[in-house]
Every structure is written in structure tokens, then in C-alpha cells.
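Data first, discussion second: the structure below is written as C-alpha cells.
Excluded from the complex is one protein chain; the other protein chains are retained at their positions.
What follows is chain A.
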Amino acid sequence: MNLPENAPSDEGTIDTNPFSAKSISDKSVANNVDYWKKSLNVVYIVLGFWAFISLGCGVLFRDFLDANMPNVGNAPFGFWMAQQGSIIGFLILLFLYMVLMNRIDRRHGFDEDDV
């Protein structure tokens, strides 16, 4: 960018007053960006496991699991994952998601009442 030499520029100036409006909003923008990055990580982890236990274990690798994994009760492993195991897995995942997201909320000051 070609700015005239004496033109006032926001870029690169260091605000020394921590209570000025600009510094607070910078801080909150940085906080929001960090929050979004961390929540995306949680979402990726949850989605990874979600795809693995259902579309993976229940559909794509089903035959391999039936042949190579121990039976669950009397059911072949892949069949069991497709009919019952993945549902139990989803429940655990949602609980994990809640705990992790609530923790990120707290650390970034977004905690709320829930009732």
C-alpha cells in the first residue's frame, strides 16, 4: 500500500493504554479468533470419531471387522457396531463434545447459565 509519508496509519502503532476501547476490542477479536480455532479442533475430533465408528466400522470396514475382531456377545463385531455399537459411541461423543466445549467457553469468558 502506498501511503503518503505523513498519513496517519493504524497499522503498527502500539496502544499503551490497556483501557482504551481499541485495545479491548483487539483483545476480544484475538480471543474470538482463538476461541473459534479451539472449537473447530473439537468439532474435527468429534466428526473424525463419528465417521469412523459409523460409516467406518459399520459400513466400509465391516467385513474386515467381522472376520478379524472378537464377537460382541454372539454378534459379529461389524454387525454389532452397525446395529448397536455406533449408537453407544454417538452418545459418548456428544457428552465429550459438551464437556470440551463448555471448558473452552469458560476459558474464553463465554460461560452462560444453562437453565
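Note that in this section a residue touches a chain if its C-beta (ideal position, glycine included) is under 8 Å from a C-beta of that chain, and two chains touch if they have at least 3 such contacts; residues count from 1.
We adopt the following convention: contacts and distances are computed from a predicted model.
The complex includes a chain that is not drawn, and of the options "Indolepyruvate ferredoxin oxidoreductase subunit beta", "ABC transporter permease", "Amidohydrolase family protein" or "Cation/acetate symporter ActP" the UniProt name matching it is "Cation/acetate symporter ActP".
Contact between chain A and the unshown chain involves residues 32, 35-36, 39, 42-43, 46-47, 50, 54-55, 58-60, 72-76, 79-80, 82-84, 86-88, 90-91, 93-95, 97-98, 101-102, 105, 108-115.
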